Structures are given as C-alpha cells and as structure tokens.
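Take a look at chain A:
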Amino acid sequence: MNFQEILEKIKTKHEVLESKEDLGVLNAYIATAKIAAVAAFMKDELKFEQLNFITAVDFPANNAIEVVYHFFSYETADSVVLRIKLDRAKAEVPTISGVFKTADWHEREASEMFGIKFSGHPDLNRLLLPDGIESPLRKDYKNPDMTPLPKA
Partner candidate 1 sequence: MVELILFYAFAALIIFSAVLLVTARNVFHGALYLASTLFGVAAIFALSGSFFLAGIQVLIYIGAVVVLLIFVINLTRQIAGSSAAQVNEAVVPALITSLLTITLIVLAVLKTDWATRIGKSVAQTEAMDNTAVIGTQLLTNFAIPFEVVSVLLLAALIGAIAIVSRDKEAGK
Partner candidate 2 sequence: MALLKELLYNSGKPLSEFSSWMHAIWAGWGMPGFLLDFIFQLVIVLAVTAVLVLNALWIIYYDRKISALMQIRKGPNRVGPFGLLQTLADTVKLLIKEDVNPKKIDILSFWIAPLIIFIPTFAVFLVLPFGNGLVPADLNIGILYIIAITGLSVIGILAAGWGSNNKYSLIGGMRSAAQIVSYEIPMVLVILAVVLMSGTMKMSGIVAAQSNRVWFVVPQFLGFIIFLIAGNAEVNRAPFDLPEAESELVAGFNTEYSAMKFAFFYLAEYTNLFLTSAVAATLFLGGWQGPFLPPIVWFFIKTYFVITILCWIRWTFPRIRVDQLMEFSWKYLLPLALLNLVVTAVILKF
Partner candidate 3 sequence: MIKAPFEMEKISDEEYILNMGPQHPSTHGVLRIVLKLDGEVVTGLYPDVGYIHSSVEKMCENKKFEMITPYTDRLDYLSAVNYNWAYVAAVEKLMGIQLPERAEYMRVMLAELNRIMSHLLWYSAFGMDVGALTPIFYAFREREEVIDMVEGMTGGRLTHHAFRIGGFKNDLQKDFLSRLEKFLAKFEDRICEYEALLINNVILTARTKGVGILDKDTAINYGVTGPVLRGSGCAIDLRKNAPYSVYSKFDFRVCTGKNGDTWDRLKVRMDEMRESAKILKQAAAMLPAGEFCAKVPRVIKPAPGEVYTKVESARGEFGVYMVSDGTEKPYRIKFRSPSFSNLSVLKEITIGSKIADVVAIMGSLDLVIPEIDR
C-alpha cells in the first residue's frame, strides 16, 4: 500500500483534516475527539498492529502542540503517522490506551514532558520525571537552576 491508498482507506470511514507526505510516509491530521476511533480502525481494519510510539512536537510559533502517533504494519511493512493539533494552552486529548496497551506508558511520558492531558487514561502518574518539573520538552521551558553561559 502506498501513501495514497492508505489515505483513501482512512477517508472511507473517518475524516482526515489535512494530510501530507513526508519521505514517503503518510501524515494524516485527525480531529482530536476521533483519535481513539481512528486508532481502533487502524488496528482492526487496516492491520496496523503496532503502535511504535506516541510523542509530541511543540510549535510555539503556531501556538500548537502536535501529538504524533506512529503506526506500523507487520504485514505490509507500511508506516502511517496520525497527528493531532492541540492548543498549547489547553492541550487535552482522549487516550488510546484502551486500543493499544503500549500507549499507556507512551502517553504518560508525553503527558509529563509536554503537559498534555490524556483524558480517560487509567493512571496518568509521573513516569520518568520527579515532581516539580513541568513539561520540560516544550520549547519555552526554562530550567530555573540553569544559569546561561556568559557571552564570550
């Protein structure tokens, strides 16, 4: 399956807000509320059994955080990226840990690193970070303990 075919297949059942091709891989933007349904569709109908990872990328210039879901199909060796655009101020997205168990820990990590709330997550505890550090992977994060080097 190439980029176009997969896109068509997703479009038959679900709405794709926007799509682009990046080095041969489909990047499809999905509506926030739909993510769990689309993930289930990817897994059950399109046979993308593996969720490689969930992460986020911060774009302060657009005031957006994009949540990235990377899927891989063992049968066809295709990859698909689903993306969700979130408002930086109130980043909240439904969890897909009910569909993919592996999303559990990946969502916890993305949650503490980017300050995204995954609503409906069974245990949205801290995973890697100690208490007191808030969303360090956002571009505007300043470490309070860090003193910048003097300009030479």
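Before moving on, here are some points about what is shown:
Note that contacts are C-beta pairs under 8 Å (C-beta built on N, C-alpha and C of every residue); 3 or more make two chains touch, one makes a residue touch a chain; residues count from 1.
Quick note on selection: all candidates are chains of the complex that A comes from, given by their letters.
Just so it is clear, the model here is predicted, and its values are computed rather than measured.
Going through 1, 2 or 3, you find that the chain touching chain A in this complex is 3. Contact residues of chain A toward candidate 3 in the complex are 22-23, 25, 27, 49-53, 55, 57-58, 68, 70, 72, 74, 77, 79, 81, 100-102, 104-106, 113, 123, 125-130, 136-137, 141.
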